[in-house]
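These notes concern the structure reproduced below.
Note that one protein chain is taken out, while the other chains of the complex remain in position.
In order of appearance the chains are A, B and C, and numbering begins at 1 in each one.
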C-alpha cells in the first residue's frame, strides 16, 4: 500500500487526547456552516472525526454575533428534503400503516440531529455540545425562534443523558479538589462560604451524592446534600450550624434531611435528573444506614421544598412498604 | 414527611445494581405490553426505573413465540397519535417553516422510541436492549414486517453507541480472562484454536485493540488484530505461524498487517464501528511505533480484504507520512 | 472438624478493614507488656494478628504517663537471652568466621525488633507504629536513655521505608482534598495561607511531588514544591506572588526552582527521603519538559538552601553528562 509523500500528519494521538494540527488553507476560507454540510456528507467515514473536531474548535473561536448567525443558519439551512417529505406524507395519507409512519418520521427529521450526532464523535465532543447549548439558551429570550434548534439539542441530550448511562458517586472529602471546587461554585440554595464550610458539609454525619456521565467525567451534573440527624431539626439553620460530631462518636441517625439540590450544567437544562437522583440516594441511604426511619426536607424556598417533598413521597411509594 | 416505622425496605442497592424483589400480584396479571404502556405514562418519574427493570426481566422469561407476539404488538400498538399527526401535517402544508417541520417530526415519532429510552433506565438496561435486538434480528428473515421495530432500535443504538462514547482499549495478556475468552468465541476470520494460540496473538510483536462502551463494560464491541513485521509477509499463514520473538529481541517493525477484524455484538448490527476502529488504531500505532512505514492487509477473504484496504487508504489520507 | 460453642466471633472482615470485637475479660486484666511477651511466643501463628491489633489499640488508650512506663519496660524487659549471647561471644572469640559472626549478631538482637515486626501484622499496624515512634521521640529529650528503643524502631522503619518501596506521585488540583489538606498543615518553609494559595501552587507552571508508601496510602511522607520559570527569579517572593499564567498561554520554561521541601511524618524522622525525592523529581521533570536547562533553589533559609543545592548538584552529577 503506497502513500503519497504529500500527505501531512494531521492527527497524532497524545497521551491524553488528540492533538490536532490545523489544516489551515481550506478551512480558513470555508465558513462553519459549509463545514457542517460537508460533515453531513462524510457521515460515518473516519475523516469525519477530525472535521467534527475542527468545527467545534472553530465554533469556540466565533464572536457572540457570529454564534447567533450560526444558530440562525442551523435553523433555516438544515431542513429535511422537501420532496422526500411530501412523498412520505402522501404515502402516509394513502395508508397510515406502521411502515409509512416510520418513513414519514425519518423524512421529517431535521439533518441538524444528524449533524449534532456527528459533531459528538470528535475528542471532547459531548462537553462541547453541552457548552454550545448553554450559549444557545442565553440567546433564546431575545431570539425565541431559535427554540427549534434548542429543541433538537434537548431531544438528543435527553437520549444521551438517559438515566441508564448516569453514574451515582458519593462526594466526600476524599474527592479530588477540582470537583469539590465545582460544588462551591454551583451551590445556590445554601451558599458554601469557603473550604471549611464545604468540609463541614462532607463530615461523617452528612452525605453528598452526584450524578456523573462517562463522557463528562470531570463534571458533576447534579448534586444533593443530606444531613443525618436524630429527630427532625426545627430549621435549616440549625442543621447548617451544627458542630461536627467527634470522630469516635457513634450515632444512629433516624432522619435524613435533604437540604439542598443543585443542577450544575446550564447546557443540560430540561434533562431531568433530580427525581432519579433523589430516588437512588434514598435507596442508597436505606441500604447503608438501617436505622433511618424518615426522609425529610427543610428549605426556606417553598417551591424547592414542595418539589423535594413530592420526590421523597414518590420515592417512598416505590421503595417502602409493608 | 413522616414514615411509619412498620414499613420495611424492599429495594436495596447491591454492590453492582438494584436487586429487585418482585412486587408480584399486579404484575403477574398484567401483560408485558400493558406494562410498556404504563411505563410510557410514568415517563421521568422515579417509579419508572423499577417498572423498566421489571419489563426487561419479564421479557427474558418469554417463550420464543411470545417474544414474536411482543414484537408484533410493538409494531402495531405504539403508533403516534393520529389526530396530532394529521394536524401537524396540515400546519406543515400550510407553512413549511422550520418550526412546523419540527412539530411534524415530533408528531410522527413512534412512542416505541420513547419506550426503548425508558427501558434503558433500569439496571442492565443497555445490555438487555442489545440482547432484545439480537432476538429480533433472528426473526426478521421470516417476519420482514418487523423491520419497522428493528429500524427504531437501530436508530436509538446508533445514537447511544456514537463514536464519541466509545473507548479504545488495548487487549493484551494482561486483560482479564473473561474478556479474552470472548475473543476466542467471536473470532471468525482466523479461528483462535486455544489459549496458546490466543497468547501468541497477544505477544510483543502483535497488537489487538477493541472498542468498549461504558454501559457494556464487560463486552468488546469489535476488535482488530495486527501483526508487526519487518517487510510485508507473503501470506497470512506465514504471519499466523511465525514463532514468538525472544523477549530481549529488539526489533523495529516497519509494517503493520491488519489481519483480522470482528464484530462481537449481533444486537448492534448496522452500527458502524470498523472504520473508526481502524482509524484510531493506525493513529495509535503511528504514535507508539515511529518506525512503521506501511499499513497493510492480508486476508484470504476478498471482500474483507478490499474493505480493509479501503479503510487503511482512507485513514492514510488523514494520518500519513513522508 | 468440631468447634466449641464457647468461642465468640472475634474477627469479621468489613468492606474496608477488620472490625475487631473486644475480647474483654482476659485482656483487661493483662497489662500491655505481658501481652507483648505473649505475642513474641505466638510468633507466626494466625492468632498473632488479633493480639497485635489489640496491643496497638491498648497502647492508644494509655495515658502519657503509662506510655512512658511502657517504653521504659520495652527498654529493660526485652533483652536477648544472656546465656545464648555469652555462648555466641565465646564461639566468635574462639573462631571469628562468618558463621560465628552471624550467630553472634542473631544472639545480640533485641526481641524488641521481633516485637515491632509482629505488631505490624495487624490492621493499621504500620501507621500505628509510626505514631508510636512519634510519641517516643517527644519523650527523648527528657528521657535520653530511651534512645535504645528509638534506635530499634528507626532501624526497622529504615528497612520498611526503603526507597524501593516508595511511590512518587504528582500532587495536583486533581488530588483528593484530604491529601491536599495535609500539605497545608505540613508546609513549614513557606506557609500555605489558604486553599486559594494552595491552588496557585498547583497551577500549570508549578509542580508538586510526594513520596507515598503502600502501607500508609493516605499520608504523604515528604513533598517538594517546584516553580517552572523563564530565567531565574531574583527572589522567592517574586515566585510566590507571580500571577497564574493564562490557561492557553504556551510557555517553555527553562528553569525549575525548588522552593520548598517538607517532611510530613515526625514518626519517620531519621529515615532519609529528601535526596531520593529530589533525584526522582529532577529525572521526572527532565523527561516531561525537555526545554528545562537549569535546576535551582531559592530560599531565605541558608541551611535549607545549602542542602538543596547540594542535592541538585549531586543529582546533576548522576543525570547530566557531556
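Here, contacts are C-beta pairs under 8 Å (C-beta built on N, C-alpha and C of every residue); 3 or more make two chains touch, one makes a residue touch a chain.
Keep in mind that what you see is a predicted model, and the values were worked out from it rather than measured.
Peer 1: Which chains here touch the chain that is missing from view?
Peer 2: B, C
Peer 1: Touching the hidden chain in the complete assembly: which of C:121, C:139, C:203 or C:242 does that?
Peer 2: Residue touching the absent chain, from the options given: C:121.
Peer 1: Residues on chain C that touch the omitted chain in the whole complex?
Peer 2: Looking at chain C, the ones touching the missing chain are residues 1, 3-5, 7, 9-14, 18, 44-47, 49-50, 75-76, 79-80, 82, 85, 89, 92-93, 96, 98-99, 101-102, 104-105, 108-110, 117, 120-122, 125-126, 145, 147-148, 151-152, 156, 158-160, 162-165, 214-215, 272, 275-276, 278-280, 283-284, 286-287, 293-297, 309, 311-322.
Peer 1: Can you name the residues of chain B that touch the chain not displayed here?
Peer 2: Those residues of chain B that touch the unshown chain are 173-178, 180-181, 194-195, 199.
Methods note: only the chains that are shown with their structure count from here on.
Peer 1: In terms of CA centroid distance, which chain is the most far removed from chain C?
Peer 2: B
Peer 1: Considering only C-beta pairs in contact, identify the chain pair with the most of them.
Peer 2: Top-ranked chain pair by contact count is A-B.
Peer 1: Given that chain A is a copy of chain B, what angle of rotation, in degrees and a multiple of 5, matches their CA positions?
Peer 2: 180
Peer 1: Looking at mean CA positions, which chain is nearest the middle of everything shown?
Peer 2: A
Peer 1: Averaging only over C-alpha atoms, locate the centres of chain B and chain C and give their separation in whole Å.
Peer 2: Taking the mean C-alpha position of each chain, the two centres sit 49 Å apart.
Peer 1: For chain A, write out the residues touching at least two other chains, lowest number first.
Peer 2: In chain A, nothing touches at least two other chains.
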